[in-house]
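Structure incoming, see below.
Just one protein chain is left out here, and the rest sit where they should.
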Amino acid sequence: MPAAPADSALYGALFGDPETARLFSDTAEVRAMLLVEGALARVQGALGLIPAEAAAFIDRSAQEVQIDPAGLAAETGRNGVPVPALLAAFRKEAQAPGPMQYLHWGATSQDIMDTALALRLRPMLVLWEKRLDALLSRLADLAHAHAAQPMAARTYGQFATPTSFGTVVAGWGWPLLHWKAQFAAVRSAVLKVSLSGAAGTLSAMGPLGPQVRADLAAALGLADPGHSWHSDRSSVAQLAGFAAGLAGSLGKLGEDVLALSQSGLSEVRSGGGGSSTMPQKQNPVEASALVALARHVVGLAGLLQGSELHRQQRDGAAWFGEWLALPQLCLSMGRMLMLADEVVEGLRPDPDAMARLLEDGQGLIHAEALTFALAETLQRPEAAARVKALCDEARSTGATLTALAARDFPGTDWPTVLAARGMGVAEAEALNFVAQVRSAKG
Amino acid sequence: MPAAPADSALYGALFGDPETARLFSDTAEVRAMLLVEGALARVQGALGLIPAEAAAFIDRSAQEVQIDPAGLAAETGRNGVPVPALLAAFRKEAQAPGPMQYLHWGATSQDIMDTALALRLRPMLVLWEKRLDALLSRLADLAHAHAAQPMAARTYGQFATPTSFGTVVAGWGWPLLHWKAQFAAVRSAVLKVSLSGAAGTLSAMGPLGPQVRADLAAALGLADPGHSWHSDRSSVAQLAGFAAGLAGSLGKLGEDVLALSQSGLSEVRSGGGGSSTMPQKQNPVEASALVALARHVVGLAGLLQGSELHRQQRDGAAWFGEWLALPQLCLSMGRMLMLADEVVEGLRPDPDAMARLLEDGQGLIHAEALTFALAETLQRPEAAARVKALCDEARSTGATLTALAARDFPGTDWPTVLAARGMGVAEAEALNFVAQVRSAKG
Amino acid sequence: MPAAPADSALYGALFGDPETARLFSDTAEVRAMLLVEGALARVQGALGLIPAEAAAFIDRSAQEVQIDPAGLAAETGRNGVPVPALLAAFRKEAQAPGPMQYLHWGATSQDIMDTALALRLRPMLVLWEKRLDALLSRLADLAHAHAAQPMAARTYGQFATPTSFGTVVAGWGWPLLHWKAQFAAVRSAVLKVSLSGAAGTLSAMGPLGPQVRADLAAALGLADPGHSWHSDRSSVAQLAGFAAGLAGSLGKLGEDVLALSQSGLSEVRSGGGGSSTMPQKQNPVEASALVALARHVVGLAGLLQGSELHRQQRDGAAWFGEWLALPQLCLSMGRMLMLADEVVEGLRPDPDAMARLLEDGQGLIHAEALTFALAETLQRPEAAARVKALCDEARSTGATLTALAARDFPGTDWPTVLAARGMGVAEAEALNFVAQVRSAKG
Partner (left out) sequence: MPAAPADSALYGALFGDPETARLFSDTAEVRAMLLVEGALARVQGALGLIPAEAAAFIDRSAQEVQIDPAGLAAETGRNGVPVPALLAAFRKEAQAPGPMQYLHWGATSQDIMDTALALRLRPMLVLWEKRLDALLSRLADLAHAHAAQPMAARTYGQFATPTSFGTVVAGWGWPLLHWKAQFAAVRSAVLKVSLSGAAGTLSAMGPLGPQVRADLAAALGLADPGHSWHSDRSSVAQLAGFAAGLAGSLGKLGEDVLALSQSGLSEVRSGGGGSSTMPQKQNPVEASALVALARHVVGLAGLLQGSELHRQQRDGAAWFGEWLALPQLCLSMGRMLMLADEVVEGLRPDPDAMARLLEDGQGLIHAEALTFALAETLQRPEAAARVKALCDEARSTGATLTALAARDFPGTDWPTVLAARGMGVAEAEALNFVAQVRSAKG
């Protein structure tokens, strides 16, 4: 258990996401910051703000130089930000004081760091969306295959009415479609350049400042916010709220799988975690991790939202707070999308178990359907009262509800009638979800 | 200090928001639930699902009946949800068992409660947006009036470079424009009908179920989600993420006002809270409350996001968790919008104090500007090193930076040059904000 | 849904705690503040700091005066704190400017408010401990009655080994004994007087200040902290951490009841919440509320812990943050203790269901016991591998594990052997818990 299990050799296969982790490595951060410095020089050179040859030199060197993050550690510890150390190391490596004096011209550390972060959030959002699409496809396939498979719906853990397994699966997918539709807003919030100079006024760049920002944005494929956002962290808060919401929806899937796979119910099987002492064990490890990570992401998102209370033009305390929470939130979110896919891929529904449980409890799950059937001839409150009494009798005698219904309301084939009524729009809703996923892809 | 200060007679003027509170009163909830039941009967009657006369009777009675929330308390305590007690009380009041048997036909408690909540979130969002618009207008006016008023920008609480007070004000407003742009997404998430029956399949309504839902949505002016969202709480999570984000941005405004109004700085005056023992006191009470409420909203939002982990088709534990946090989040958010407006309205900037502080510390705030001015003739790292040495000398001797610059780099009118360089795009950025607010309104 | 469901007429029976609420009413706060002012005058009079007759007058009047909290609202909204308004109203009511000038002599609002809070936390902690004791007694009785009642233990929701219901009940109780042992530390943290004057130095009381504080503490039956704790909120954080911990342990009880009462398992029955449409429903409402409140308390505790970051000698933002969270945390905690008792009182274990589930899954729950039995003659890894293979065979063929064991390892009465091995120390551990509770009471 190191600082974060995602980084652990021991726990990495449970909690880690190598693709996201690659974006948040020290090396990736250094590389992205250098890329921003290079692009900044290039656009400043093109605008004549710095000499063209110096710009070209910086741009080229920024792509080629190799800087060891560990070498920047001590000075980063002193300054809080790694940029001064990075610039010093870069200058030293380049051995060209003439052109290198134009490095980082008029920018400040936060410009570089926030822009470098945006460069890494971009592929991360692509990755997340790709994984979410794959998960939605898999859910659509599963919902399609089991659209009409009857099973018990539960409210408060108690049998409610019949539903279908496909509807349950669609229920996992609907919120994911909701979050998928938010990607554009998240991208619009976070994929933007930061270039505002020392304290937000671009004062060291002269009148060309805003043009430099626009050109830098274009060069890096990011949006130009048109103003400073050094201490406006609404973009990070937007990302955090999105992640918390998506995590919660994935966590719900995990909770349902844990519920359905419980011993004694076993409507689905999921996972096969072994025990150090119990040979029979097949623990739903992935679904458990999904729930744990969901709560973790929600907690980290709250820290990021709290970090929006950024004082004045730069607030080390608030900004550092982001650094402590954001990478881990991203890694956890990435891992959750992987895990959800693994869970759904490995899910083995058991129609027999579903059918058996539907009739468990003497078929009390059909009580609402029986009430509405009887309400065709009785007033509904009376029908409800009669059915409630039959339910009580069934509980105390062990008789089935249909048998008692047949006794008191003869002449109807209750099992058939109730089964016909019971599923409602379940199958249609499952297929509706399938269609929405598939049309979104088409 | 009752359960929530917003409800307190004593603290209500500090933490309360009567307009929002009205939407979350017991009476408003009962009224909204009855309105949903009435509309449900009406559309079911129009579709022939229940007799037309019964529908008309229920619809009319639902508008007229007076039901005391307190009378529903005991049964609500038993059932968790107030709907069974409400239906019983309504039936009893109506004294018409014939038509009243068709009340709540095929619906479940959560349908009624979630829809009734949507009906109250609608005016709440109107209220929030109206308040946010007013706040933005006020910020625009303030930013306009002080667009060119120089003051010190701070990073890490330390003088950084000059900026303008208008830019600082714009900095409070930019994130609010961001959140304003999210209202549509929030509305789309939460302003929808819930009608899915006992456990999500509309089973008691037969094939007409989806049509009933569509018609109910139309009748109530809400969207038809097209499926059950009983246990898909992504909409609530979206609202929570939005509120946390907006609260954070308003809290930042509060923090800045606290910082700028501190004794010994006093660049702005804000509030006039008196003390029980110190006659001189003028405490920034409103800004303090703004910060406190911001952290409170962020915390409550996390609870709502955590409640997304809703198990199976209805999860009392998760759903009750929403009830515990949502009204208070809404009231706190509403109060924050009021408070922010009060804070900005009452803000009295002190240009003299701003000017005095700009030159405090021997004008070290101009160090970056001096560096870039010198970099026209020196290599920039050398310029930076020279200026750093001058800053150290200024600190130890008490001399001003411009005096030392004049000594070492004679022939330049340093105060004028540095002042000219120092503000960068501050004024333009402030005016840009003003224009954006005003064009959004126009 | 008002600001807090605990205050709601509609939801009060689900979430409210009238006894705790009484301590946090506006009236109770005003009453407690007046009591502190009266005692302060009394001890100052006795020390000669203020005239004895004035002291007596203030003390007596503070007990008799009736002040309407609502009348203090507007001024409280301006000042943040209600004390200035309270003093003004008290002075006005008393109509005796001579003696009343000595009211609140040298104190500040926070002294009065924090001390008045301590006075109300004292009976609250008595109430909590009394409820916790009652709950522990009830758990002890339940654990005693079912100490040897076999049931399935679950890990990851999967059958693990046999245990006893009494052990499960004891498992709910052990952490409560832990938290019970922390009451003394919590009392020591929070039951103390605050008297430090305007900004912590007691400057307006002269050299007698510390003696006044000591005497006030004695007069009110609180501890004398010996120094200012205006901005040292470790005591509140201690209370918050305690409440979060206790809430978590009670929430675990709630979760277990939800798990055990699930349809299809029904090892216990709990609660009888009805549905608006499903006549068969008996929802575990109280256990659901317990879980919801547990998460709510944990969230509020985090807000209180965050409020420890109190700036300088008094920080309105941080202190107001306490007010927003503390009463609700206390009410929620009080309600949880009531609910836990209701849940345990209403719990109906079903030994038949427990026995049936123990053998469900073909008795795979005995796999560890079989392994250790076989390990008497085989090497354990081999035994484990053999048993794992038998488990797989049982799963695929539907045979029971004991039948397969009898086939492959004949000559042993496996059902008897495994049952004997299976319970381990379950009964002893349950009875150990019972003994600890009963000896603590004795």
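To keep things simple, chains are lettered A, B and C as they appear, and every chain counts its residues starting from 1.
Heads up, the rule we're going with is that contacts are C-beta pairs under 8 Å (C-beta built on N, C-alpha and C of every residue); 3 or more make two chains touch, one makes a residue touch a chain.
Keep in mind it's a predicted model, so treat the numbers as computed, not measured.
Asks: With touch defined as in the header, list the contact partners of the absent chain among those displayed.
Replies: A, B, C
Asks: Can you tell me which of B:Met33, B:Val190, B:Leu216 or B:Val285 touches the chain that was removed from the display?
Replies: Residue touching the absent chain, from the options given: B:Val285.
Asks: Which of A:Gly306, A:Pro349, A:Gly363 or A:Gly422 sits in contact with the chain that's absent?
Replies: Of the candidates A:Gly306, A:Pro349, A:Gly363 or A:Gly422, A:Gly306 is in touch with the missing chain.
Asks: Of C:Val126, C:Ala185 or C:Ala389, which one is in contact with the hidden chain?
Replies: Final answer for the missing-chain contact: C:Ala185.
Asks: Using the document's contact rule, name the residues of chain C that touch the chain not shown here.
Replies: Within chain C, the residues touching the omitted chain are 80, 91, 97-98, 100-102, 105-106, 153-157, 160-164, 167-168, 170-171, 174-175, 178-179, 182, 185, 189, 197-206, 209-210, 226-229, 231-235, 237-238, 240-242, 244-245, 247-249, 251-252, 254-256, 259, 291, 294-295, 298-299, 301-302, 305-316, 368-369, 371-372, 375, 379-381, 421-426, 428-429, 432-433.
Asks: Applying the definition given at the start, please give the residues of chain A touching the unseen chain.
Replies: For chain A, the residues touching the absent chain are 1-15, 21, 24-26, 29-30, 68-70, 72-74, 76-84, 87, 104, 106-109, 112, 117, 197-198, 204, 254-255, 258, 272-278, 283-285, 287-293, 295-296, 299-300, 302-303, 306-307, 315-321, 323-328, 331-332.
Asks: Using the touch rule from the top, list residues of chain B that touch the missing partner.
Replies: 152, 154-161, 258-259, 261-266, 273, 275, 277-285, 288, 306, 357, 360-361, 364-365, 367-368, 371, 384-385, 387-388, 391, 401
Here is the rule we use: only the chains that are shown with their structure count from here on.
Asks: Indicate the whole-number Å distance between the mean C-alpha point of chain A and the mean C-alpha point of chain B.
Replies: So the centre of chain A lies 23 Å away from the centre of chain B.
Asks: Any chance you could list the residues of chain B touching two or more other chains?
Replies: Those would be 80, 106, 197-198, 204, 254-255, 291, 295, 299, 302, 306-307, 315-316.
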